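I have a structure here, written as structure tokens, and I will follow up with some questions on it.
Yeah, one chain of the complex is gone here, protein chain that is, but the others are all in their spots.
Labels run A, B and C following the written order; every chain starts at residue 1.
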Amino acid sequence: MVGHAFMGAAHSHAWRTAGRFFDLPRRLELTAVCGRSEPAVRAAAERYGWESYETDWRKLVERPDIDVVDICTPGDTHAPIALAALAAGKHVLCEKPLANSVAEAEEMTAAAERARADGVRSMVAFNYRRVPALALARELIRQGRIGTVRQVRASYLQDWLVDPEFPLAWRLRKERAGSGALGDLGAHSIDAAQFLTGQRIASVGALLETFVTERPLPAEASGLSGTAGSERGQVTVDDAALFTARFDGGAIGVFEATRFATGHKNAMRIEVSGSAGGLSFDAESLNELGFYDRAEDAGTAGFRRILVTESTHPYLDAWWPPGHLLGYEHTFTHQVRDFVTAVADGADPRPSFAEGLRVQRVLAAVESSAAALGVHIPVPS
Amino acid sequence: MVGHAFMGAAHSHAWRTAGRFFDLPRRLELTAVCGRSEPAVRAAAERYGWESYETDWRKLVERPDIDVVDICTPGDTHAPIALAALAAGKHVLCEKPLANSVAEAEEMTAAAERARADGVRSMVAFNYRRVPALALARELIRQGRIGTVRQVRASYLQDWLVDPEFPLAWRLRKERAGSGALGDLGAHSIDAAQFLTGQRIASVGALLETFVTERPLPAEASGLSGTAGSERGQVTVDDAALFTARFDGGAIGVFEATRFATGHKNAMRIEVSGSAGGLSFDAESLNELGFYDRAEDAGTAGFRRILVTESTHPYLDAWWPPGHLLGYEHTFTHQVRDFVTAVADGADPRPSFAEGLRVQRVLAAVESSAAALGVHIPVPS
Amino acid sequence: MVGHAFMGAAHSHAWRTAGRFFDLPRRLELTAVCGRSEPAVRAAAERYGWESYETDWRKLVERPDIDVVDICTPGDTHAPIALAALAAGKHVLCEKPLANSVAEAEEMTAAAERARADGVRSMVAFNYRRVPALALARELIRQGRIGTVRQVRASYLQDWLVDPEFPLAWRLRKERAGSGALGDLGAHSIDAAQFLTGQRIASVGALLETFVTERPLPAEASGLSGTAGSERGQVTVDDAALFTARFDGGAIGVFEATRFATGHKNAMRIEVSGSAGGLSFDAESLNELGFYDRAEDAGTAGFRRILVTESTHPYLDAWWPPGHLLGYEHTFTHQVRDFVTAVADGADPRPSFAEGLRVQRVLAAVESSAAALGVHIPVPS
Partner (left out) sequence: MVGHAFMGAAHSHAWRTAGRFFDLPRRLELTAVCGRSEPAVRAAAERYGWESYETDWRKLVERPDIDVVDICTPGDTHAPIALAALAAGKHVLCEKPLANSVAEAEEMTAAAERARADGVRSMVAFNYRRVPALALARELIRQGRIGTVRQVRASYLQDWLVDPEFPLAWRLRKERAGSGALGDLGAHSIDAAQFLTGQRIASVGALLETFVTERPLPAEASGLSGTAGSERGQVTVDDAALFTARFDGGAIGVFEATRFATGHKNAMRIEVSGSAGGLSFDAESLNELGFYDRAEDAGTAGFRRILVTESTHPYLDAWWPPGHLLGYEHTFTHQVRDFVTAVADGADPRPSFAEGLRVQRVLAAVESSAAALGVHIPVPS
């Protein structure tokens, strides 16, 4: 695993835990973690249960005792690490968004497809696909329970930037993060919308906004993103991204990704309306799926609150009795289960790098549209 | 009152009821109702409590025993009736949207401003301003409780057109209704957004869609919109309208108006995010306002569900003890109270025709943008 | 109508409005209202639309131009007014609880049954039966949609007495009100539980509590309950009533009625669990019914939020399109419609005085049980 911050903690937990609840085809070993600071990575290895550590990812990807490389770094390093790992014949799990540019994502996708010929697998970590409620939603749509999909409304609402003194962390710098709320949050919504509907976004008309353009730089010494220093720098990414979309299957959608939705902490919401029903989800009620079935008689129809904790629900046979909730990190545990199972079976884990590229192209089209006063920009397929 | 269908029933109730709960400066008399079909208007007069009736609105607006003309007809007749009524020196309350075109709305606004010089008042019936929860939201924003407004997310979700056999009622014909979900539902959202934030929409980037392009014509004999005949006709308005917006005060917004949101019956929703707090509303929970106050200590902050039924809340001193809910038609009763009070006081009732024109210009810009692939179109001020 | 305070306002509205929305078999005339204070009743007649007024109910019930007497006074006067009205051959609609004692209720019931032989009808005003959501719940249970009823959980939560300086209004004096939260709120829950389940409460085990035993007397001059004077008096009724119950059909239930549920304004809640499903209701979400159907497949089962605003729902064909909510006073309008329809049809309006007596006996058993340390007391049938 490369990187050991927020995502690294979540991924480590998943690697440690997946085999304790699921029957995996392989026994997992947490061989090595990698980070640039030796004291930090040493502590991380100890804390998260990795047997060894490296301070240079180039060394890590060459180690013969490693089969899988899990990339948990900021977006600007995804491409070089993934390319090197694939070249070294390692299976790759890469955090989202796949890259910071379409060009990088294309190169990664091409490399992944080449490596695939040698049995090397790759996957991009859109973990919301592994929320049981969204996995169930996908099943219901595939079964035709809501008919033809016509509308998507997706918003991903956070509010940690409302405080103008929140420091200029790496996520607010274009050269590290690629974009702001758009790539960090909107990428999840885009992937989820395409995953759920089975339709691809064909064009987008967008508006980006940065409300607070200057912020304190993080304090030098600590390097902690949460501590403000006395100097200030420019915010070079969007605080909020709004866009409308047309899908290739005839649906339309409206999207919002923002870090300025005061009072909302992690409201990754998506609703899908179809000719025969509707579905709704909010990550702040992670274990619930709303489902409206037009087949019900009119007098008793209504959105159902499905508590997605039955043993027949996706992933739930591994966990607790009905009504006992799962949390955020379970999505990573499920991701490890699916990735490892696919690798062992010689199957293609999903979402593929090609799917990650697809999201990247939507992100790029959003930025192009915003730069062109919102005119709809087609997304190349 | 001209027109006696859905809106006519609601307005009649309001005229009958306002003086029973509020202290009005004038005693109200329901002098005459007008409709084209003599048997229908006679029955309506009897049912709704009007003392007399007319079958030609030209006669009605000339009657000397009438002080106020209330226009509840489809949008294509708003302009001629309002112009004639104003010319005859009658105060005018006109249903929304103000007209079917900007040109009509401009003419009406000019006439209203001329009439105002003679003490004749006019108002457009955006009744959602009279929902106590939204009136409270307006107060809180004016008091600065959510700080600088940055984002609006507004959706108005209905689903009565999901059934492809629902007949081609007048609301689905451009020549009668002007537009579809956009003017019928979106107009409410636009007015509410501008009313709440105190900012005007400066530009919009839009997408319109008609999912079901052909529908059965209503059965000839009955004229009832709910009964399908055997012939079919073209739907000439939008089923759904999506747009992003920039406000003149720096806020941005995302809007959706649709009659295809399966499972949602009348979800007129609006959320406003500011630098110091947030507000949320859903007409399907009509008596509630969500309020997040950043001034709360972090450990106990959260969206409050304000049950807007306290005697100190707008309009509530006239009604029931706390916790006893109001319904949809109360908004019309409140509207009558405010209109009559303003007329009696020689004050300007709000929203004025000029505000209605402002909404009309946004609607027109939405249509222009949609025709121009979504590029942001400025709204003339 | 006798009495013109809170209930009088609600009943007046209902008498004025029922015929405007429903097709009634009789044309309603608001002939006279009665109150002890001449200036107050004169103002009430004018405000609420009554043609005349009386200051002595004995005169009112004798007037030959009156067919129906509607009793909206505190409980201590229900019996004498109802007995006189029935003796005079008037149909009687009486507010709940039917009386302040079982003896009074028995006398009223006997009188009602005698009068019935002469075609005189009577009904007790448990208006929650006319909430569309609860009427729908009754239909669903009758249709067997939740199977055999096994459990009821009912609470009626208000909080207006949490303030220890709230004055000693008539509702806090045993001689006027009979009991406190028990009779005022609990009576609704008891009636609703028996109405919904079709089972009668057979025994109860109870606990009553008065948290604030002394309160300021209301200011003399105004007589308004909301204004505190400087003297204090004893609270002689319960602030909260808790009890468990056994029903004659095998169900069990738990009940709470309280005016000390801080933050709850009018949360009249009831849930019913059956062998095939469950139902839930909260008057603070008046237009919604929760419904869980065990017949659904396990993977998509969940409580549905039925928005009870479809034209096929009870009472709803008279009102607005789906999704447009009704309020508290609609229950009284529905009550008038049902009462008048039954009287005109020569049918027995429900709930009858006998049903009101049944509730009274449960209230008495609750008080007996509380006095006997909670031992279950059978309710005579």
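Simple rule for what comes next: a residue touches a chain if its C-beta (ideal position, glycine included) is under 8 Å from a C-beta of that chain, and two chains touch if they have at least 3 such contacts.
Bear in mind the structure is a predicted one, so any value in this text is a computation, not a measurement.
Residue-wise, the contact with the chain that is not shown comes from C:V162, picked out of C:V162, C:A219, C:A318 or C:A342. Considering the whole complex, the residue from C:T73, C:S179, C:S273 or C:N287 that touches the absent chain is C:S273.
Looking at C:W15, C:Y53, C:F195 or C:Y292, the residue that reaches the missing chain in the full complex is C:Y292.
Across the entire complex, the residue among C:S230, C:T262 or C:S381 in touch with the chain not shown is C:T262. Counting over the whole complex, subunit B has residues 136, 140, 145, 289, 291, 293, 296, 298-307, 310, 312-313 touching the chain that is not drawn. Although one chain is not drawn, its touching partners on subunit C can still be listed: residues 146, 150-151, 153, 155, 159, 162, 205-207, 209, 211, 240, 242-244, 246, 250, 252-254, 256, 258, 260-264, 271, 273-278, 292, 294, 301-303, 369, 372-376.
If you put the missing chain back, the residues of subunit A touching it would be 6, 9-10, 12-13, 16-17, 20-21, 47-49, 158, 160, 264-267, 283-287, 307, 309, 320-330.
Methods note: only the chains that are shown with their structure count from here on.
Counting the residue numbers that touch the partner chain, subunit B and subunit C have more than half of them in common.
The geometric centre of subunit A is 40 Å away from that of subunit B, both derived from CA atoms. Shared interface positions of subunit C, i.e. residues touching 2 or more other chains, are given as 307.
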